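Reading through the structure tokens given below for one structure.
Every protein chain except one is present and positioned as in the full complex.
Going in written order, the chains are labelled A and B, and every chain counts its residues from 1.
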Amino acid sequence: MTTAPVLDADGVRRTVRRLAHEIVESNAGVEGLVLVAIEGGGAALVQRLADEIEQFEGARPPTGSLDVTLHRDDLHRRGLPAALKPTQLPDIDGRVVVLVDDVLFTGRTVRAAMDTLNDYGRPKAVRLAVLVDRGHRELPIRADMVGKNIPTAQTDDVRVLLQEVDGRDAVVVVPGRLEA
Amino acid sequence: MTTLAIHNGRVIDPALGRDGIADVVIVDGRIARIGPNEGDMVVEAERIDATGLVVTPGFVDLHTHLREPGFEYKETIATGTLAAARGGYTTVCAMPNTSPPLDSRASIESVLREAEHSALVRVLPIGTITLGRAGKELSPAGELFRSGVVALSDDGDAVADPNLMRHALEYSTQFGLPIAQHCEDPALVRDGVMHEGWVATRLGLRGRPASAEEIMVARDIALAELTGAHLHICHVSTAGSVALIAAARERGIHVTAEVTPHHLTLTHEEVAFHTDFRTVDYITNAKVNPPLREETDLAALGIALRDGIIDCIATDHAPHASMDKEIEFELASPGLTMLETSFALSMKLVHDGTLTLPVLIDRLTSGPVRAWGLDRRTGLEGLGTLAPGALGDVALLDPNAEWTVEPREFASKGHNTPLGGRQLRGRVVATIFGGRVVHETDRVVAL
Partner (left out) sequence: MTTETRPPHPPTTTSRQPAWEHHDVLDLDDFSVAEIETVLNLADRMREILDRRIARVPALRGYTVVNLFFEPSTRTRASFELAGKVLGADVLSLTANTSSVVKGESLIDTVRTLRAMRTDAIVMRHSMGGAPYLAAAHTDASIINAGDGAHAHPTQALLDLYTMRSHFGDLHGKRVVMVGDISHSRVARSDMWGLAAMGAEVVLCGPPTLLPRGLRASDRPAHAESALPAVTIETNIDHAIEGADVVMALRLQSERQQGGLLPSLHEYARLYQVTEERLAKAHPGYLLMHPGPKNEGTEIATDVASGDNSTIEEQVTNGVAVRMALLYLLSGRTEAPGEPSSEVRA
């Protein structure tokens, strides 16, 4: 990949730390907080956030993950993946659930995540934290906490690379082809 | 005077012990002369070059379902006899499981009338053993005999009641009519739909055990011995039946027997498998009664045919419409369309060395005639042979020609064969009935 990263390793680390602080501040502490990764891009990110919070708060919020595939509204267009990832959630009733994803784009994944969450219980509040907001929303959805806003073209490909999965930390934008 | 000269073929006439290059000359529908260069002696004639071909008597089938009257959607006398001609057959014996069944003088005569009108080859009717094939009362055998039937049979079903069978055999002796029995004991068959064995187990289908056939073969042999009647065993399918028939013949009991090309060459695996054992199918075109058996049975049947324990090959040509076959396996009608593939399929036994070609030809021509005494019974002297004076019924064969079975191209209305798409080796090139060409392929060269 020849494109220069929009965020380098240091940038990612700083952004994650800031996001962690924002999450705790918005909740006025760790009490009643649950971090839930949206399967796909959020899993590694959630662990990073929980690690950070644990470091500066001395307490680690419970975490979980959601596979939202079965709730997507575009399955017919995209086809069903033959494998699903497990959904593992701590108790969410009466808690403040922070949904975590790496990139916010059309908003459809988040909508599916909120529907999926409803099958498990009734949180006190649901918030959304994303590392990157790249715009081009197709639904009335807005993130409560954003690591970095990156303007993109519709056809661009925004990739969040994390050490745990990809071997390095970076955010890159691969320009889309015009005909796409 | 019309003359047809068939030149330079390998003439095989097992009844006359002839096997060599010769010409066959047919004058006014009868064999006139036969021998090397005989054709050159006649001045004016239609001529066929049979160089490289085998020339034999027309085939005789003791077991054909023509379906008329009553099931004309499956086959008619016209289409069935056209299929016969394509298969090298010039004489077919029509089974009486029609609707109504052929159990009266009137029904026999109507078949004969229709045959006279629309048949391409000779049709000899068979009457039922019991009224309406119901297995309860005897058919009027004397009346049927005078109407011209060549045998009696309830084929499709066995005469299950041993006492009734005993009397049927006994009664037939005054006319010398063979009683042709479909040997399968219904009490053992129950609702079986294929051979009882590992294939049925894999398919979860109920089986018809080999013993269901053998028990009835044994029973009827005992009854034939008791009554002195002529018992004919239709479509023998098991090694056990072969042993019983061999022993009965040894003891001098008047038992004759036939075997079908499919029981000689196809096993119960045809019902389930197209290519490998990985997946199954339910191939209704391989459903037949008695069912296709196992390799050991095939081997025994081939040897028995070679040794004359089984007299002849009979097709059990059983055409069905697609609506009879494209349904659940248990509901599908049993039987194979066979006339047009009979020779090629039977040739497998020559190609694999079980039979010599002359022996195979005997089992298709003079074998069946001998089994039922058809020549004497019908007054057709020399039937099944090329003896001078005999009817000019001839088949021209290419034993090595390969062809692909294409059921849609059958003359028969029935396309029900598991052989579709398969390559067979052995082809009927032309058929001559009473001196007239009733079937020819482009392989035939007129001179």
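Just so we're on the same page, contacts are C-beta pairs under 8 Å (C-beta built on N, C-alpha and C of every residue); 3 or more make two chains touch, one makes a residue touch a chain.
Just so we're clear, the structure is a prediction, and the values are computed from it rather than from any experiment.
Engineer: Just one of B:41, B:106, B:226 or B:331 touches the chain that is missing; which is it?
Structural biologist: B:331
Engineer: From the listed residues B:42, B:280 or B:380, report the one that touches the chain absent from this view.
Structural biologist: Only one of B:42, B:280 or B:380 touches the chain omitted from view, namely B:280.
Engineer: On chain B, what residues meet the omitted chain?
Structural biologist: 196-207, 269, 273, 277-282, 294-295, 323, 326-331
Engineer: Hey, which chain A residues sit against the chain that's not shown?
Structural biologist: Here the touching residues of chain A are 40-41, 67, 69-73, 75-87, 101, 103-110, 115-116, 118-121, 134, 157-159, 161, 165-166.
Here is the rule we use: only the chains that are shown with their structure count from here on.
Engineer: Need the CA-centroid distance for the pair chain A / chain B, whole Å please.
Structural biologist: One centre to the other, that is 78 Å.
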